[in-house]
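Report on the structure given below.
Excluded from the complex is one protein chain; the other protein chains are retained at their positions.
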Amino acid sequence: MSDAVAHADHGHAHAAHHPALQHHFDTMRQQKEAAVIGMWLFLLTEILFFGGLFVAYMIYRVWYFDAFAEASRRLSIFWGGLNTAVLIGSSLTMALAVRAAQTNNRKWTVNWLVLTMLLGCVFLGAKVIEYEDKFANYEVPGSSYNWLYHEQHAAAGGDHSEAGAAAEGHRELSLTPAQLQNTTQIYFSLYFTMTGLHALHMIIGVGLMLVITRMAWKGKFDAEYFTPVELSGLYWHFVDIVWIFLFPLLYLVERP
Amino acid sequence: MSDHVSPVSLYLAIFGALMVLTGVTVGAAYVDLGPFNFAAAMLIAGFKASLVVWYFMHVKYQSHLTKLTVATGLFFLTILLGMSLIDYVSRDDFSGQRPQPVGPDAVIEPARPH
Partner (left out) sequence: MLDKLKIPERHYMNDGHSLRSWLLTKDHKRIAIMYLMSISVMFFIGGLFAVGIRFELATPQGDFVTADTYNKFFTMHGVIMVFFFLIPSIPAVLGNFLIPPMIGAKDLAFPRINLLSLYIYWLGGFFTLYAMIVGGVDTGWTFYTPYSAASSNTSVVPTALGIFIAGFSSILTGLNFIVTIHRMRAPGMTWFRLPLFVWAHYATSLVQVLGTPVIAITIVMLGVERALGFGIFDPARGGDPVLFQHLFWFYSHPAVYIMILPALGVTSELVSTFSRKIIFGYSFVAFSSLAIAIFGFIVWAHHMFVAGISTYAAMVFSFLSFSVAIPSAVKVFNWTATLYKGATSWDTPMLYAYGFIGLFAIGGLTGLFLATLGLDVHMHDTYFVVAHFHYIMVGGAIMGYLGGLHFWWPKMTGRMYSEFFSKVSAIMVFVGFNITFFPQFVVGYLGMPRRYHSYPDEMQVLNVMSSAGATVLGLGYVLPVIYFLYSLRFGRVAGPNPWGASGLEWQMQSPPLTENFVEVPVVTSEPYEYEHLVAKEKHLV
């Protein structure tokens, strides 16, 4: 049992509370801290979500290292590296957007957010180019998959300029070409699932940014309340971190 | 987030560090370090991620609860990865159970429609 103390309810009687303060919270600080922790808990779920894919990757990379090494060479370091730089850049612009909101700078909040979205779209555009190449080379797992198509056509002088150095002569493989036909499909299954899921998160992120940018444009944020910008920032940075791991894991298994 | 506003120069410095480390990652991939290639790549990636978490995501300036939350997530990810490994690392030794990739006659059937 408690001894409740008579205590004026902080409701509408007091005029001095921020319009964005929700009534079940006492202060803006409490509301914001709750929001940040809530967002981090959501990011925890994302860590475990991608984590399952990392488990699969880890196991199959050990089992079929040669398949992973060979298949990884089919990815373009140029596009992968560019995307990494673009995404890190977008994290910078996002951090600056949050900072602008924090310092009550409506104009630059919007500007940095727009830049972040643009960089995100550049990333997605590069992914489209990469995926197109994979489809063209029958490197999508399933019944149409043909591991040898790329080599046969590269040898015939096709314009696969983004491909890394082919596997000729650098070391003995422990898998036969027939085995590679099968096990490299596992690699590409993981490649498409991991990058596809990542790209989906980027698309959602860009969508989120559109909403937040509009809110910023309409002056909904000030130094005391910019939580949506901050939470979107956390999400965006997280998506960047996932890519920070995907890049070496998928593109840099063994080069040359 | 507390009332701490990071200076622009800090963000630029972190950005610079991340770009340099990306370059190092790519460069290191072209040097044959054997099994250490993987370890090096993961260590660098881990460090880059830490910079993003600590500075870009402001965790350095957040409450203990936030820091604990982040640590908890990483801890359970480690359990997921680590304890799955307990099975896989011990398979060959005890019962040679690694499935061999099948030979050239294997037929791959397309999945039936759901």
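Chains: A and B, in written order; residue numbering restarts at 1 for each.
Please note the rule applied: contacts are C-beta pairs under 8 Å (C-beta built on N, C-alpha and C of every residue); 3 or more make two chains touch, one makes a residue touch a chain.
Remember, predicted model here, so these are calculated numbers, not experimental data.
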{"item": "Absent-chain contact - pick from A:Gly89, A:Pro141 or A:Gly205", "value": "A:Pro141"}
{"item": "Contact partner of the left-out chain, one of A:Ala71, A:Val110 or A:Leu190", "value": "A:Leu190"}
{"item": "Interface with the unshown chain - residue positions in subunit A", "value": "1-7, 9, 22-25, 30, 33-34, 37-38, 41-42, 44-53, 55-56, 59-60, 63-64, 67, 141-143, 179, 182-183, 185-186, 189-190, 192-193, 197"}
{"item": "Interface with the unshown chain - residue positions in subunit B", "value": "65, 72-73, 76, 79-80, 83-84, 86-87, 90-91, 93-95, 97, 99-102, 106-112, 114"}
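In the analysis below, only the chains that are shown with their structure count from here on.
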{"item": "Whole-Å separation of chain centres (CA-atom averages), subunit A against subunit B", "value": "13"}
{"item": "For the subunit A and subunit B complex, residues of the former touching the latter", "value": "32-33, 36-37, 40-41, 43-44, 47-48, 51-52, 54-55, 58-59, 62-64, 77, 81, 84-85, 88-89, 91-92, 94-96, 99, 102-103, 142-143, 175-176, 178-179, 181-183, 230, 233-234, 237-238, 240-241, 244-245, 247-249, 252, 254-256"}
{"item": "Subunit B residues touching subunit A - in the complex, by the definition given at the top", "value": "1, 5-6, 8, 11-12, 14-15, 18-19, 22, 25-26, 29-30, 37, 41-42, 44-45, 48-49, 52-53, 55-57, 62-63, 65-66, 69-70, 72-74, 76-77, 80-81, 84-85, 88, 98, 101-104, 106, 108, 110"}
